[in-house]
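Missing here is one protein chain; the remaining ones are kept as they sit in the complex.
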Amino acid sequence: MTAKLKAIPISAWLGLAIVTLNLLVFILGPILAPYGQNEIVGAPFDPPSAQFWFGLDQNGRDMFSRLLAGAQMSIGVSLAASLISFSIGIPLGFIAALFGGWVDTVLSRIVDTVMCIPVLISALVVLQALGSSVPVLIFTIALLDSTRVFRLARVVAQGISVLEYAETARLRGESLFWLITREILPNALPPLIAEFGMRFCFTFLFVAGLSFLGLGIQPPFADWGGMVKDNQQAILYGLYAPLFPAAAIALLTIGVNLVVDWLLNSGAAVQGADR
Amino acid sequence: MIELILKRVALGILTLLLVSALIFAGTQLLPGDVASAILGQNATPQSLAALRQDLGLDLPAWQRYLTWLQGFATGDLGMSLANRQPVADLLWPRFGNTMALAAYAAIVSVPIAVLLGLAAAVRRGGIFDRGINIVALAFVSLPEYFLGLLLILFLSVQFNLLPSLADTYAGMSFPDWLRATTLPALTLVLVTVAQMMRMTRTAVLSVMDQAYVETAFLKGLRTKRVVLRHALPNAAAPIVNVVAFNIAYLITGVVLVEAIFNYNGLGRFMVDAVAKRDLPLVQAAAMVFGAAYVILNSIADIAAIALNPRLRHPR
Partner (left out) sequence: MSNILTIRGLKVAAPNGAILVDGIDLDLAPGEVLGLIGESGAGKSTIGLAAMGYGRGGCRIVGGSITIGETSLMDGSRATREKMRGARIAYVAQSAAAAFNPAIRIGEQIVEGALYHAKMTRPEAEAWKLELLKTLQLPNPETFGDRYPHQVSGGQLQRAMVAMAMSCRPHVLVLDEPTTALDVTTQIEVLALLRSLIQRYKTSALYITHDLAVVAQIANRIMVLRHGKLVEEGTAEQVLEAPREDYTRMLVAERQGNLSNAVTDHPIGEVLLDVKAIDAYYGKTAVLENISCQLRRGETLAVVGESGSGKSTLARCIAGLLPTSSGMISFDKNRLERSYKKRSKEELRRIQLVYQLPDVALNPRQTVGEIIGRPMKFYFGMHDVPREKEVARMLDLIGLPQEFATRLPGALSGGQKQRVCIARALAAKPDLIICDEVTSALDPLVAEEILKLLKSLQSELGLSYLFITHDLGVVRRLADRTLVMQRGKIVEQGATAEIFQPPFHPYTEELVISVPELRRDWLDDVLAKRKVAV
């Protein structure tokens, strides 16, 4: 076990530390925050000080407290969207792969068509129709993102189901449930876990981006993307205010990417030496 | 091969139709809302009914879709709900602006990304490869607005080299235009180069792992010749796909960048329309973005077919 731990590169440790930190903030954020997220504690754009580590925002609220509180929305919405997207995409992808035939054709055609439209554009169309609210955001992103998950799950399951051990199980007369849970899923897990990291990064950046455009999470909830938008103008006066939430977004994404990179690389076996 | 290409073109057209249907369906998720959206608080049942008839909302959805599609084909994109102007007049100039910005970014980023990806792949595992990979990983993770704000802070606020707002207007001279658009283009370049470089590296590496590349090394060829003569022709098709993927990404990534730099493009225009819930505008903009995406991908696929030696020289 210690040998395994030693094999983890520094970059992955850094990523794991960043992810853990963010998870702590996500869970404990509002408790740790010294001030309320909508509490006005001073003049707009007061610079960082010992009392207010990251300074104050455009309304004179404590940036640090809002960052801690905003984690709940920024991370929560994207985490929920990723989880839903995986719980839709994986079963459908597996079923398409195992059944083949018209089930596969119909599902794949639908997914192909949805994927022909850039995700941002599809999301904008839906938000135009339904307006922006947290449930709409979560489900829209989850549905759009599940197309990507579907594709990967389908390809991975197809790759496994043509292998002889899956064929043996089919020839034995095993049920679909056994095939999926015992033969395919355990072997599909490593690529799917790496994909979860990547999809989370994408949805996280996506939610933050929508909020930055004013179409994501709406006030009065604090969220990192919205905080960048609200404080954007301050940059023109040489103030760092919008950079703090933007950096928080970047930091978590880098952290997850570092972990994913490690997962993907450690999965790649070294080429055989002889023959 | 011609047959394959024609098939791909037909598929592209079919996809465009499906995309249009999907976009139309997406905007209809709340039927009838348009009329009440326009009239808002002042709506009476009579005025609503009159407006619905006026807008053709009393017709079944498939008829409205066909009318919309027909209008699109003939250049009539409908009227904006917000200011009652033809959508086409508002949309096309902004689309031109967006394409210009995307083209500017693409011209800079594509060669840089492909060369960096190639260089990293050839020196796999070396210091250059590892270094550039970490940098790329970081840049892939950075949101556009973080980079954009940093660029504004350093290049325009602190050193005053470039304007912080991408103000463009008709009849602007080319050097002025370049000056105004360099910061947004640079932001796009930074984001896409990293992604494209990583994907190019992967594509080239998978070719470098092929036995025929080993054969070339065992012939005693120098690395440069192996890469240029043996690896590149086979990596060309995957690289074209990588580039197309990223240019399509660039066209939508432009939405955020336009918001950062207040650039008068189709992306910002569409975001404003969504905020105002201006349905015809959103429909038209979504269709234009969707079409651009589908067309680019089709071109890339056709290029990949044309570059495949097995298809070029059938048995």
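Brief remarks on what is shown
First chain written, first letter: the chains are A and B, and each begins at residue 1.
Here, contacts are C-beta pairs under 8 Å (C-beta built on N, C-alpha and C of every residue); 3 or more make two chains touch, one makes a residue touch a chain.
These numbers were taken from a predicted model, which means no experiment stands behind them.
Per the touch definition above, the residue from B:45, B:75, B:175 or B:220 contacting the chain not shown is B:220.
Across B:133, B:156 or B:210, the single residue that touches the chain missing here is B:210.
Taking the whole complex into account, chain B touches the unshown chain at residues 210-212, 214-222, 225, 229-230, 233-234, 309-310, 313, 315.
Touching residues on chain A toward the chain that is not drawn are 163-174, 182-183, 186-187, 270-275.
FYI, only the chains that are shown with their structure count from here on.
Put simply, the C-alpha centre of chain A and that of chain B have 22 angstrom between them. Across the complex, chain A is touched by residues 15, 18-19, 22-23, 26-30, 33, 134, 137-138, 140-146, 149-150, 152-153, 157-158, 164, 209, 248-249, 251-252, 255-256, 259-260, 270-271, 273-275, 277-279, 282-283, 285-286, 289-290, 293-294, 297 of chain B. If you check the complex, the residues on chain A that touch chain B are 11, 112-114, 116-122, 124-131, 201, 205, 208-209, 212-215, 228, 232, 235-238, 240, 242-243, 246-247, 249-250, 253-254, 256-258, 261, 271.
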